[in-house]
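Only one protein chain is missing from this complex, and each of the others stays in its spot.
Right after this comes chain A.
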Amino acid sequence: MSTVVGEMDQHDDHHHHAPSGITRWLFTTNHKDIGSMYLWFSFIMFLVGGSMAMVIRAELFQPGLQLVDPHFFNQMTTVHGLIMVFGAVMPAFTGLANWMIPMMIGAPDMALPRMNNWSFWILPFAFAILLASLFMEGGGPAFGWTFYAPLSTTYSSDSTALFVFSVHIMGISSIMGAINVIVTIMNMRAPGMSYMKMPLFVWTWFITAFLLIAVMPVLAGAVTMVLTDKYFGTSFFDAAGGGDPVMFQHIFWFFGHPEVYIMILPSFGIVSAIIPAFSRKRLFGYSSMVYATAAIAGLSFLVWAHHMFTTGMPVFAELFFMYCTMLISVPTGVKVFNWVATMWRGSISFETPMLFALAFVILFTIGGFSGLMLAITPVDFQYHDTYFVVAHFHYVLVSGAIFSIMAAAYYWLPKWTGHMYDEGLAKLHFWASLISVNVLFFPMHFAGLAGMPRRIPDYSVQFADINQIVSIGGFAFGLSQLIFLWLVIKCVKGGKKAPAKPWEGAEGLEWTVPSPAPYHTFDTPPEVK
């Protein structure tokens, strides 16, 4: 430990001026630089994955095969999912953690700055490998982001090895990031910053980091088994060799369900910071928020098989996983209640971060309710693998996770850039996104209930109208995000000077430092009352 802290001291003492040019970014160990790189990377990946979604929606604009052949369509759905999960949402949260956690707990930097540099810089290589596989003979991964065996073993293209290695690298990056977050929070809090005084964003990330440590290695194991089954003659998932393809689903979803909470718990933290700030009240039920987050994380390990109700599980197991899944709505309900109670009789103003946070609460709750419907075993037999599932998880991930990331970006942009963003442009971005996201995803519920299966390039004609509406919503949502890109560039380049605390009701150590935040903050720990 002494060496790590020693290096950090040296860094703080002797290198107050950042090196310039590309080497600044390549060799930086500064949490703010690395946070910015994570955020830009995730935004680029958001646009790449988004353009794949545009290909999907263009093909589905009308029945029949128009633009792409089915094999390419499958690659688009697969890589869209992988990029959005591992390239957009997760790095965006890691970027926010890098920027905000040290400032929120009064630490000078992350605990392991060199590893921090590593965990970012291997990510571009992971996604370069994944995207390059699309151009290989036989195409890239086309088995869905869940890579069920035997689709990913017996029936996959030769590029599967590249997919496996890129997932390995993404996993290593996430694990290193999680270790860094845990060590930072445990060891680098300012004096007086007890665990139960930490901002909720720090708390939710702390719990998320433990989830990452627990399940990313299981994902690594699953892809390794796919690799050896495909290339080295093992039979983990091959019934002919004594394996079992259903076991793949158990292992995958043992990772996969905690993974979906990894993508939503930090959102809870963001919204728990923004709603009190713009309601000008303290957060209602702070400690119940902490316990609810921990409860959700714990329960996430007991519900994985609700993704597999139709695999022929015994009734007892179906009931067990159904009730455990429904139990999750209790701590989630506590959270939604607390947010609403925070706003109750607050002096609310509707700046863009608050608008996104409010949209998050409402739309995420809609996604939660459709999740409850899917949890009911008998009806899941109808909903399974239909567009109802697609609607559900896009409500929780796009209008949930992504909206919270947008809210966070607007909330902290003045702190990051030192400039106020263009509020008019931001409102335009919000309303365009809010309307188009609902045009995009809400009709999918009806398509799914009517029986339209997911992951198909063609569909029968009675779904044509719904799909046309969905596609129009999709194109509108995609274009709306370019407003955000323009807004961020504009805000970085200039704008009204931001004060240290641009939001009247905001609380937290990050607002005690000037805007933009100096390259080094809290070289001497702040006093925490």
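The working rule: contacts are C-beta pairs under 8 Å (C-beta built on N, C-alpha and C of every residue); 3 or more make two chains touch, one makes a residue touch a chain; residues count from 1.
By our rule, contacts and distances are computed from a predicted model.
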Choices "Response regulator receiver domain-containing protein", "Cytochrome c oxidase assembly protein CtaG", "Aromatic-ring-hydroxylating dioxygenase subunit beta" or "ABC transporter substrate-binding protein" - which one is the UniProt name of the chain not shown: "Cytochrome c oxidase assembly protein CtaG"
Which residue of A:Val183, A:Ala341, A:Ile376 or A:Leu425 touches the chain not shown here: A:Val183
Contact partner of the left-out chain, one of A:Asp244, A:Asp385 or A:Glu507: A:Asp244
Omitted-chain contact residue, chosen from A:Trp99, A:Phe147, A:Phe254 or A:Phe484: A:Phe254
Residue in contact with the excluded chain [from A:Ile213, A:Leu327, A:Ala341 or A:Val492]: A:Ile213
Interface with the undisplayed chain - residues on chain A: 1, 4-5, 9, 111-112, 175, 178-179, 182-183, 186-188, 191, 213-222, 225, 236, 244, 246-247, 250-251, 254, 312-314, 317, 525
